[in-house]
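Some chains omitted; the rest stay in position.
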């Protein structure tokens, strides 16, 4: 029941199937909390968190009843008016607390097949699956027990949605898209549309290359709103376990995204490129086709990657902003660098 | 009735609820007009406009029956074969005229609830609202009288669509999205999908942070096709009155877009960034997270904003294009600037 004392919340989080990090309580452990809020907006009955010590001064003014903090930050909070939940991983602890409250404050409704869903006689929707109004499950598709297909979503021919996965309203799974367990596909995402493949016809035009592959998505993958993952040309496009894709991402055909790699919004990965595991790809990055990115590479936002990267590390390529007036002056010189270098060399040789 | 004499049109525009700018007629005020067209394609029964004096020479050849012009341009048009509507704000006058014709030539059909809409028993759709075929209004959602929900659109749990707002076909409003009055949401836009929040689990993987906030949208906001506005992590993501967002825009969680700010297509605003009022953000700009942009800032197209901007003004950061051959030569030098400066300094010190 909510509100509940901090001590009960901490005990409940320790008992979750994948439990929260270790934590101890400092201060009044019987204080009641009924939800989460930021330090700036939290009220006396709310739990907050401090993940980045740089914002520590917000602790002086917060009205939160309880705050998740690190061991380092907890030192010196002995007299704080709020209860402290002290843990080595406050951000992770906050994630777990948010999951706990979400499950109770916004529980998923009991699964049911809406009367106005269109399920092909050759599709298989297992008992215990949820299918929303105006959703379509096409021939040969399988929706496992415990999977949820939102209102208006489309699950195309020969797709497979495994248990625990959620396809949100208006998402589209074209032909031969297979989702693992516990995936989340947001609205407007389009998985399995044709890869972009054309052969020049020798007369200035283009002959379509049918895309015969599928999309293979592992477990625990999240795919953001309006993100597109194209079907492979012959083999599958692959997204491995635990990868997280934000909104507006483009994944070309036959790309492979490694496990636990995270891609921020508006990134584009062109066809047949292979991204390693545990990479972090900044927003609006562009990665050309047919290259390899090693494991544990970090690409800064707005970087254009034009060649393979073989070593872990951080790579950057955004052109820096300036006032428009300065930019204009600079840009006038910017394309004359070989000329500048030539003149510099000439001076050097005169010495 | 259409066609109508120019004099009647001018009188009608003056009588609109938010009236058109002041205007006078020069030339034949009884000429009949039945619609709008560009100077290049207008016929004798059509009204055109000249907003940018740089295209003034098109007046010499236009076949338009009437043209909206500025006072400055009107001078010297005494003998022109077309009627002039003379106003200090010809572009704004054209907008008003287009609104007037649009309302008459493409009137909205009378509101009705389509028999094949799925309205949850716990939703409230007021009399006088319009809901299209296969639209879904989920539990706890409110659609006010005078609002319109297009075919196949999804209005999720606890959303609110105020009077006069139009949600076009196939737009998606996830949970807790509140639209003010007279908003327009285009097809494929996704409001209220989860913000992109994950905590490192300490083992290379990512723990999802449920997004508990909503999306709060003011009055008179327009949101383009396939634009995504994510739900806040704890507080709301906010778009203030009169902001205009083009297509393919990404608005991360907890962003705030100031009133009357305008964002061109394909722009990305990362999480928790605050954009001021009356800003103009050029297309395909990238603005990183957790920064502030002052009021009345202009960002040029394709600029990457990596730090807060505290003063109004125009800022630019696009790398200039060249022929590929020149670009290659330049790029070879481009990453050696510290070395060039070092050599230059060495020469200077030899003096």
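The chains carry the letters A and B, assigned in the order they are written, with residues numbered from 1 in each.
The rule we apply is simple: contacts are C-beta pairs under 8 Å (C-beta built on N, C-alpha and C of every residue); 3 or more make two chains touch, one makes a residue touch a chain.
Keep in mind it's a predicted model, so treat the numbers as computed, not measured.
Within the whole complex of this structure, the shared sequence is present as 3 copies, and 2 of these are drawn in position.
To be clear about the criterion, only the chains that are shown with their structure count from here on.
A straight line joining the Cα centres of chain A and chain B is 26 Å long.
By the touch criterion stated above, chain A contacts chain B in their complex at residues 21, 35-38, 41, 89, 91-92, 94-96, 98-99, 101-102, 105-106, 114, 116, 132-134, 150-152, 168-170, 184, 186-188, 220, 222, 224-226, 242, 244, 246-248, 260, 262, 264-266, 277-278, 283-284, 301-302, 318-325, 327-328, 331, 334-338, 340-341, 344, 347-348, 351. Within the complex formed with chain A, the chain B residues making contact are 116, 118, 134, 136, 138, 152, 154, 156, 170, 172, 174-175, 188-190, 193-194, 196-202, 204-210, 212, 226, 228, 230, 234-235, 248, 250, 252, 266, 268, 270, 286, 288, 298, 300, 303-306, 313-320, 322, 326, 329-330, 332-334, 336, 340, 343-344, 347, 350.
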